[in-house]
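The other protein chains are all here in position, but one chain of the complex has been omitted.
As written, the chain order gives the labels A, B, C, D and E, with residue 1 at the start of each chain.
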Amino acid sequence: MSTRACGRAVGEIRPVTITPHYTRHAEGSVLVEFGDTKVLCTASVEKGVPRFLRGKGQGWVNAEYSMLPRSTHNRMRREAATGKQGGRTLEIQRLIARALRAAIDLKKLGEHTITLDCDVIQADGGTRTAAITGACVALAYATQWMKAQKMIAQNPMKTWVAAISVGMVDGQAVADLEYTEDVSADTDMNVVMTAEGEMIEIQGTAEAAPFTHQQLLDMLALASQSIAELVDIQREAMRPAISGQL
Amino acid sequence: MSTRACGRAVGEIRPVTITPHYTRHAEGSVLVEFGDTKVLCTASVEKGVPRFLRGKGQGWVNAEYSMLPRSTHNRMRREAATGKQGGRTLEIQRLIARALRAAIDLKKLGEHTITLDCDVIQADGGTRTAAITGACVALAYATQWMKAQKMIAQNPMKTWVAAISVGMVDGQAVADLEYTEDVSADTDMNVVMTAEGEMIEIQGTAEAAPFTHQQLLDMLALASQSIAELVDIQREAMRPAISGQL
Amino acid sequence: MSTRACGRAVGEIRPVTITPHYTRHAEGSVLVEFGDTKVLCTASVEKGVPRFLRGKGQGWVNAEYSMLPRSTHNRMRREAATGKQGGRTLEIQRLIARALRAAIDLKKLGEHTITLDCDVIQADGGTRTAAITGACVALAYATQWMKAQKMIAQNPMKTWVAAISVGMVDGQAVADLEYTEDVSADTDMNVVMTAEGEMIEIQGTAEAAPFTHQQLLDMLALASQSIAELVDIQREAMRPAISGQL
Amino acid sequence: MSTRACGRAVGEIRPVTITPHYTRHAEGSVLVEFGDTKVLCTASVEKGVPRFLRGKGQGWVNAEYSMLPRSTHNRMRREAATGKQGGRTLEIQRLIARALRAAIDLKKLGEHTITLDCDVIQADGGTRTAAITGACVALAYATQWMKAQKMIAQNPMKTWVAAISVGMVDGQAVADLEYTEDVSADTDMNVVMTAEGEMIEIQGTAEAAPFTHQQLLDMLALASQSIAELVDIQREAMRPAISGQL
Amino acid sequence: MSTRACGRAVGEIRPVTITPHYTRHAEGSVLVEFGDTKVLCTASVEKGVPRFLRGKGQGWVNAEYSMLPRSTHNRMRREAATGKQGGRTLEIQRLIARALRAAIDLKKLGEHTITLDCDVIQADGGTRTAAITGACVALAYATQWMKAQKMIAQNPMKTWVAAISVGMVDGQAVADLEYTEDVSADTDMNVVMTAEGEMIEIQGTAEAAPFTHQQLLDMLALASQSIAELVDIQREAMRPAISGQL
Partner (left out) sequence: MSTRACGRAVGEIRPVTITPHYTRHAEGSVLVEFGDTKVLCTASVEKGVPRFLRGKGQGWVNAEYSMLPRSTHNRMRREAATGKQGGRTLEIQRLIARALRAAIDLKKLGEHTITLDCDVIQADGGTRTAAITGACVALAYATQWMKAQKMIAQNPMKTWVAAISVGMVDGQAVADLEYTEDVSADTDMNVVMTAEGEMIEIQGTAEAAPFTHQQLLDMLALASQSIAELVDIQREAMRPAISGQL
């Protein structure tokens, strides 16, 4: 396996750490770091569900995503000041919510809503995949708290869900693109998978040049292997609380 | 190949028609129909480019997407009345714009902006893939008009770009989902490809259950074959104007 | 009667066609064409009424109006993207709603709301008068559907309501101004009348010069005659469904 | 002439007073009262014109209209708090601006913009007609100030413009409807005329029942006579400043 | 005591008048004038309380503040047109509401909401302090009306609340800054007190230079004395209605 400008092997992800209980008010709260990318993920439990689900005996999982104005190289305008969330923000938070709903049995959740807030403290590429990976741990902690509070009878988590970015950079498939790779990639793809290696979401975009079927397969292979590593880290981050329950 | 509830074979797309010159003011204007899904696509040429591109000697392609309030089974709220475009709308119009920019050489376009308006007159599943497929023809007509007006020296179209939805329905991969299939699909995937069969965008989402690597390959095979058919229809729709120039 | 630049006689309206069932989801759906002006009018039936009418045993009729961005010579900004509906849009949709409420017995409608969406596909002057004329047919089809569904016991339509623009152009009163006449008119007036020739709304504006009492009378005479012609076309468009019920 | 519930004769307007110099910062500032309806009209002069007029050597007149939240019987929501101006507000301020532009020679105004702010302090019917009538005096004072400041060489006022509401109440045409008449009127019509008795704008709406051609003529006759009286009052309000200059 | 550029002594407030019943619809309505600063304050009574107070058996007092566009030397943009209330507006109306809630026993108010609208007709410095001082009288009139209507059993007013601006101008503490002093002040402070001389709110800001402890004491002494004078004027303005009830 050849190496890249950043020094990593093509399939090598950045050092990943997940710190549980990073803030104290949320029912689940973790800081997830993929190298220099740092995202605070909190899970907030509320009674009740959105109007379209009332009376159906099931719960719901929402997500919101935001970048702090100076999480990036140049300061971005604060969306609260602008008065609306941009297309990229809405797209990412819809992705996070869909991914996390695949991790949980909404029936077992009962009529509760869990909101996952993913706030990017520092950005260096891969914020949405870090957010999904961290939010899944925050979600697991929050459901565990619900069980301890006897709000729910059974653990509603079905599996771990994690995500990684892969892409074509300088003609080769690489995993976990950092910012400098991201801007020069020919193709950028985000993949969300379960602990069992099944796919939840795949979003690939040709940035500079179309990609071939073979390149897609190469990228998927890297994604699959990286996500397996991430799931191990998720399990580890949950261990202090429950011993391998998932 | 087995058939589906709708009577079509798994790889069979709906009857597709592309009617050029559907309205008379736009530089390019087509009505695209994928069965009962009908989208009006217009291409509007304006001088100048967005601020971030000024002075770089290249053009730009934008897209906007909207559904007429009663294009759907139940009336949707009009986004102009609501005061903002929803996440789905923004996501789709970002997708359309990215896809179409892959079809064109922005340098050859010079400092012009082409805006593709995709307005859904009637919806029956697959509105975004119909929009991309139709908008590419509107774009080709608009660039041809620019050349006739001597606004540009060379044809900037690099290739045809078309799109199709594929999915897993009742355990089998199928192409071009109509509304009733869309709501019951386990997986929904939109694929954008060039005339040469290379990929521009792939967006697959597990709606009800994760999908496997093999299922992904099955869906991609159907997409590839369907898009080849769509490109033939695009070429045909352009023929009255130019004889096989693309 | 002298002729005009456009070739029509001063009191001659453009060819008008009303195509019922233009789209398939709405309870009433017509495409109305006044020459090159084309407006899609749909009538959507919903249970319930706005808050201020609850419990009063009557229904309500609303209208929304919009121009597709490239229905005009130059592309207009999309109001959904701008974040608000402009003054002209709000003024027109208030006019349409008032006009149509005059055509219907709101008591007989019961506690239902009918929303008339008038979307301009292509504009060449007179979009608001075409919208009123077409929306009345869509409304008639929707109420007929309600009766067939046994949502209402009696036909609530009281009369036909149609509208025409008249104006002072080159010193003479003319009917049904097309775009080139509209921009050069000294006075522009929109008149809404019933099948019985009574007035529902009259809105006359001196664009370039004030108008005299006699000119007002001349314009009203043309309006009255044109609206009688439009009502015949409305009746004809309804015939396939019911034989002269109105 | 028979009388009405309010004690006035059918063609009798309420006591009208126009108080110049009501506030001290604006270039023109009058309080206009039509009975209990009280509107503060200020004219503000600014250099420059809107973008669409730049370099054309002419000026512009804008208007904004607002009701104080408790100018009405029940408190209305403040539009600044709601975040948008309603359709009625936009419609009225468009009307005021059109009416006042008919009173002035925009060429003689040079590249200046005059904004007429009409703020309703207390409402009892006829706020828009009072606003037009008062704003015309504020406009005259502002142009006189411009001339004194040598911003313009000639008086740009072409004529007086005034407005009155007329309507069908209890089967008879009446002038200057107060609130209780307004809510029970079958037809409500606002008429804007010049000092010469020519029409600038006519907006008639059937509220409860359509109106006939004869009723229209009756209402117009009352409007014509009332506006002549209002112009006398406008002239009187301007007298302290200039002796019959208009 | 030395004098200032405006001719007043350092502790001398401008002539203050409070005119009750300035408009006729509101339950309480006063025009308050601090010299050339003129604010219309209305108190509107509504049944019910905001959601967060429902069922708690108490009332609520809200405030809204706005400046008419040409109340100032240069025309300000109308916040209703801009689409949002600025930070200064929100800050002032929050201040007014807090101040007035200190004047009233919310329990005795029962489940009613009183909204105080403070609209600045003409501005010459000190609009927020004039607004608080006038609004308290409007509030007293409104509660008296409620008692007369038997909506409440007891007078809920606990005390008078009035406000004054003080500041450091040209090295000396002065009271009731008018506009020209306001823009040149080193420190600007608004003080809200009760009739008993206790403090409700104190907001001091160093505009050009920090202020010392001694300067703060000097300013407070002037504020205390000025507010005592204002309370006398408030009592006088209420006298026509009730003889010294507060």
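By our rule, a contact is a pair of C-beta atoms (placed from the backbone, for glycine too) under 8 Å apart; a residue touches a chain by one contact, two chains touch by 3 or more.
A quick note: this is a predicted structure, and the numbers were derived from the prediction, not measured.
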For the chain not depicted, the shown chains it touches: A, E
Touch criterion as defined above, residue of E:Val45, E:Leu100, E:Leu220 or E:Ala237 at the omitted chain: E:Leu220
Touch with the omitted chain, as defined above, among E:Thr72, E:Thr113, E:Asn155 or E:Gln203: E:Gln203
Touch criterion as defined above, residue of E:Met76, E:Leu90, E:Met151 or E:Ala228 at the omitted chain: E:Leu90
Interface residues of chain E (partner: the chain not displayed): 84, 86-88, 90-91, 93-94, 98, 102, 189, 193-194, 196, 198-206, 210-213, 216, 220, 224
Chain A residues that touch the omitted chain in the full complex: 23-26, 29, 36, 38, 40, 42, 44, 46, 64, 66, 68-73, 75, 78-85, 89, 115, 117, 119, 121-123
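In this section, only the chains that are shown with their structure count from here on.
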Size of the rotation, in steps of 5 degrees, that lays the CA trace of chain C over chain E: 120
Chain nearest the global centroid, as defined over all protein CA atoms shown: C
Shared interface numbering between chain E and chain D [over half = same, under half = different]: same
Rounded Å distance, chain B centre to chain C centre (Cα mean): 33
Gap in Å, rounded to a whole number, between the CA centres of chain D and chain B: 51
Residues of chain B whose C-beta touches two or more other chains: 83-84
